[in-house]
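Pasting in a structure now, in structure tokens, and then I'll have a few things to ask.
Of the protein chains in this complex, one is absent; all others appear in place.
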Amino acid sequence: MKIAIIGAGSSYTPEILEGLASLRERLPVRQIHLMDLDPARLEVMTGFCRRFAARLGFEVEWLSSTDRRAAIEGARFVLTQIRVGGNAARVLDEKIPLRHGFIGQETTGPGGLFKALRTIPAMLEIARDVEALNPEAWIVNYSNPTGLVTEAVSRCTRARIAGLCSGGLFPRWWAAEALGAAPEQVHYDYFGLNHLSFAYHLTVNGRPLTADELARVAARLGGAVDAGLVQKLGLIPSPYLQYYFHRRRALSRAQARELSRGEEVQRLEKVIFTAYADPHCDEKPGALAKRGGGGYSEVALGLMDAIYNNAERTMIVNVPQRGAVEGFPPEAVFELPCLVRADGIHPLRQAEVPRAVWGLVAAVKNYEQLAVDAALSGSRDTALLALLAHPLVGDYDAAQALLEDMLQAHRAYLPQFFAS
Amino acid sequence: MKIAIIGAGSSYTPEILEGLASLRERLPVRQIHLMDLDPARLEVMTGFCRRFAARLGFEVEWLSSTDRRAAIEGARFVLTQIRVGGNAARVLDEKIPLRHGFIGQETTGPGGLFKALRTIPAMLEIARDVEALNPEAWIVNYSNPTGLVTEAVSRCTRARIAGLCSGGLFPRWWAAEALGAAPEQVHYDYFGLNHLSFAYHLTVNGRPLTADELARVAARLGGAVDAGLVQKLGLIPSPYLQYYFHRRRALSRAQARELSRGEEVQRLEKVIFTAYADPHCDEKPGALAKRGGGGYSEVALGLMDAIYNNAERTMIVNVPQRGAVEGFPPEAVFELPCLVRADGIHPLRQAEVPRAVWGLVAAVKNYEQLAVDAALSGSRDTALLALLAHPLVGDYDAAQALLEDMLQAHRAYLPQFFAS
Amino acid sequence: MKIAIIGAGSSYTPEILEGLASLRERLPVRQIHLMDLDPARLEVMTGFCRRFAARLGFEVEWLSSTDRRAAIEGARFVLTQIRVGGNAARVLDEKIPLRHGFIGQETTGPGGLFKALRTIPAMLEIARDVEALNPEAWIVNYSNPTGLVTEAVSRCTRARIAGLCSGGLFPRWWAAEALGAAPEQVHYDYFGLNHLSFAYHLTVNGRPLTADELARVAARLGGAVDAGLVQKLGLIPSPYLQYYFHRRRALSRAQARELSRGEEVQRLEKVIFTAYADPHCDEKPGALAKRGGGGYSEVALGLMDAIYNNAERTMIVNVPQRGAVEGFPPEAVFELPCLVRADGIHPLRQAEVPRAVWGLVAAVKNYEQLAVDAALSGSRDTALLALLAHPLVGDYDAAQALLEDMLQAHRAYLPQFFAS
Partner (left out) sequence: MKIAIIGAGSSYTPEILEGLASLRERLPVRQIHLMDLDPARLEVMTGFCRRFAARLGFEVEWLSSTDRRAAIEGARFVLTQIRVGGNAARVLDEKIPLRHGFIGQETTGPGGLFKALRTIPAMLEIARDVEALNPEAWIVNYSNPTGLVTEAVSRCTRARIAGLCSGGLFPRWWAAEALGAAPEQVHYDYFGLNHLSFAYHLTVNGRPLTADELARVAARLGGAVDAGLVQKLGLIPSPYLQYYFHRRRALSRAQARELSRGEEVQRLEKVIFTAYADPHCDEKPGALAKRGGGGYSEVALGLMDAIYNNAERTMIVNVPQRGAVEGFPPEAVFELPCLVRADGIHPLRQAEVPRAVWGLVAAVKNYEQLAVDAALSGSRDTALLALLAHPLVGDYDAAQALLEDMLQAHRAYLPQFFAS
């Protein structure tokens, strides 16, 4: 089996390698094709991967190129982890909105919109190659914003794609830790969008959690969302809900920070890549742990295992909802529990959605539809309506000014908006 | 035929009287029973109504009492126009939210929530009397917030209720004026909630409006919503959308005003009631025109005519949607075009809803459900979740402080929240 | 205004003329273009129409041709009343199924399937001409089976089409007669397919009918459906339900008849056309009353009036249901109460469907979908599955034999099944 990694210059790549090595008995990978548009990063990463694999005793053939089609051809899984514009663009997504009085964040709010506008055209090119060259392959995507990317790819191509995020696993891990249970004894319903999701109806060994137990699980959120609010809601929100439920606090904190998260990551990545480039380094550098994103590899490997081995497993994935939730079009992508097998990813019906937050999810889903429309059409008007529809923006006058600033700042990566 | 007017001390009452007089050939009213909890206002109003009716040559028997059940008994239509806490409470609804950085408005935002919390219990008492004493009667409600009131009454009683607002007629009037057409030649689809509604797919003589014609209609909004935005949306929003689409401007304007609208109304009403009380006055005072609310009487009379005469007519009314719009529970009240006849009010299917705003409507509908829950239960937690769900609030920390202030300020009219 | 009549050689044409004459003040028709593939019938009909119009004092220009496109061009309404294969084919539809132990009927059961297979391709040609030459025109169809024809045309073209039948009016007329009320005081919900429809929730002056009153209305069915059954169902079925509810009796009666209805019609038409051909005849022949189909003209004229004059009216029409009934795809054509205006035909939401018969309607709708598929594709397999899905056939072994007989018998009019 061959695996392609698109955007292999990402600092995450060694985590995937490590995961593949640990799962080698179930996933007989023979060839890994690393692909990146940046030859320098690619070379560093290929070198490190060879050394790291050797240290792990993981025998696999390494290919490396800047040619996307070569990487895709023959691959059973195409892992996509691209970042159009790199961390420099992310920093703009974080900082420009703050000047207009809106939260600046990689995936939430106006920053997420612009990340989508840059990423979707690139992901569509990849998906069209998969569709043409290798229609049986699965795209395993963790390019953010993964929900929007998955919706655009599903809408425009017949490529098979799973939009991954580790967020769906956290409530299980937190509950297991807090209650001293095995993770597989914890179940819940789950509803929402990527980074706007809610775990509810939690059970352990089939028994509903008590209010006290829920509070203990909620404590694992570390205050990202107020503990009292979690009690009132009776569910475990994604920590990203802090940007909605504590929007004022989140904004003022962000305005008060010296470095944005993107800037911190830029510093960290320098340290990490220096280590990767060291020809004697054959272990994950310590700084990688601070980089974040843990759990992605577990989700991606679980998914590939379930598909490759036809090993029916429930996992939380971003997919077109196809009737799993009431009141939305079938093609709308939601982050949902799914049954994953060789024949596909089947979202599970969520018969009841949480009473206090479904309107918020609907509002953000409406924004997402408009955002995908804008990414595909390059229409300024649609981008403006997307900002207007976003619950964290909503104001037309401010949205107009923000849109212009953002379009100019990201101009190099938004050709669809600047065609003559 | 008997008509009961509950809250007859309202300054609007003479407009209803005028409407009934003008329609006397189709609606043979023999008795009008005025009811109000305030005997002083009631006496003034009864006196004026007798004189005004005499001047109009409208022969009808006048009854007047503070006994609600007496008024309801035998009435074919029960008109409800109550204001719990009077304009003094309205002024608090307008002013307290401003201090917390939120818009203060009679029906939109936190002010609307508290108006609902005060009004719903009183309206339920009325509806339960109708249900018990006079189940065939129709409650013709224009107590605000009319959507929330109608949802609560429909959910808890079997009384027949129509939630009225003149807002649904404005796009027709505006289009007729702007295009030089007869109003009945203008049609449109219509979707939304009271004071959060959208007219779209406008036609005149069956022909869709051009972009230019739409702009001419939009100009009638008088800038409440930006003309460029109206073009991009391709629909005519309710002017109340200014509180959403121009939330920053609306907030700063409100903070800059010397008098709130409620305070202006208090002043106007003094002038109006002085006139009503004058035993020589038998005409509507000039100040009444500044009071606002025109069109209510036209809508109420059209509805009573259609029901009484079984004269199948389409009108925009707040009713449980029963499948007229996709993706919401059947009992959710929406403001929708309806077929009105003697056998009831039948909402018309709106097969497509406007792509750019359905998420906003969903978010506000979610708030409304929680607001009704809170009004019925007296639960502070639910009231807090309602504020959190409201797109114009959304922030938990600020909502907590605001809730406490509002509950204390309105304590006298919120017994359900202060039961021992 | 120009009106085109396609299939103008039909004996019904004078009824339409009479209707147009009587409505001339509301519908200013200046030109009527008669079109038929049969020049002989066309000539006879044109001659008679001129004489009849003269007698009625109806001044209008008469055009006549076998060129469909000429007729369609410039017409505001295109009336279609074609019968592919003529009454000879109808007689086969009636007689062949009887030999296989199935009911033989013009629109119900296997006969209706073959009428659809013959008619749909011809109607699509007409609709494509309308789409290309005259997209604003309305096709006013009463070619049977009107539901299937309308579904095929709506699915494959953007031509505007209304599928008419007088059946929706009968419950109103029966109730008005039985209860001594004005027809416009009678209302009901209505659900089903053409010739498989149910009026329920009947009211007169807004008041629900008593069981006794319902029985009096039901008596007008003349025993087509058993009176006791009507009571138990609590609704007024179309008389065509006799073929379902009394399928054994209907079959044995049909098997015992000497002449099929089609054969009777053939005899009648000879008499009628002899009269039409008489150059002195300028009045409707007496035999026409026995021909059936009364009410069609009333429905067609009401529809044209509502559209032409933008005179918002509720009528029962076959249209894509677009969410008016739960649980069926939006493009499925149902016979439903609709709001008819210049901007289109809007089916009214039927929030509750009759509990005892929805499954029968679903089964027949499923058959209809397959029948349309078969008509479009010319697939024998699909035609067989359509017969299998039909509640009056259902048996695979018998369906195979029947299909072969019917295909051979109608071979000349089913080119799509016999392409090399």
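Per-chain numbering from 1; labels A, B and C assigned in written order.
Assume a residue touches a chain if its C-beta (ideal position, glycine included) is under 8 Å from a C-beta of that chain, and two chains touch if they have at least 3 such contacts.
What you are looking at is a predicted structure, and each value in this text was computed from that prediction instead of being measured.
Within the full complex, the chain left out of the display is in contact with A, C. Note that of A:205, A:274 or A:377, the residue touching the chain absent from this view is A:205. Within the complete assembly, A:185 is the residue of A:185, A:266 or A:379 that touches the hidden chain. From the options A:78, A:304, A:324 or A:389, the residue with contact to the chain not on display is A:324. For the chain missing from the display, the contacting residue among A:125, A:177, A:283 or A:312 is A:312, taking the whole complex into account.
The set of chain C residues touching the chain not shown comprises 226, 229, 232-233, 244-249, 326-328, 355-360, 362-367, 369-370, 381, 384-385, 388-389, 391, 394-398. As for the chain not pictured, it touches chain A at residues 184-185, 187, 201, 203, 205-208, 307, 310, 312, 314, 322-324, 326, 330, 339, 341-344, 346-349, 351.
In this section, only the chains that are shown with their structure count from here on.
Viewed as a contact network, the protein chains form an open path, each link joining two chains that touch. Of all residue numbers seen at the chain A-chain B contact, over half occur in both copies; the interface is built from largely matching residues. Taking each chain's centre as the mean of its C-alpha atoms, chain A lies 55 Å from chain C.
Chain A and chain B have Cα centroids separated by 44 Å.
In chain A, no residue touches at least two other chains.
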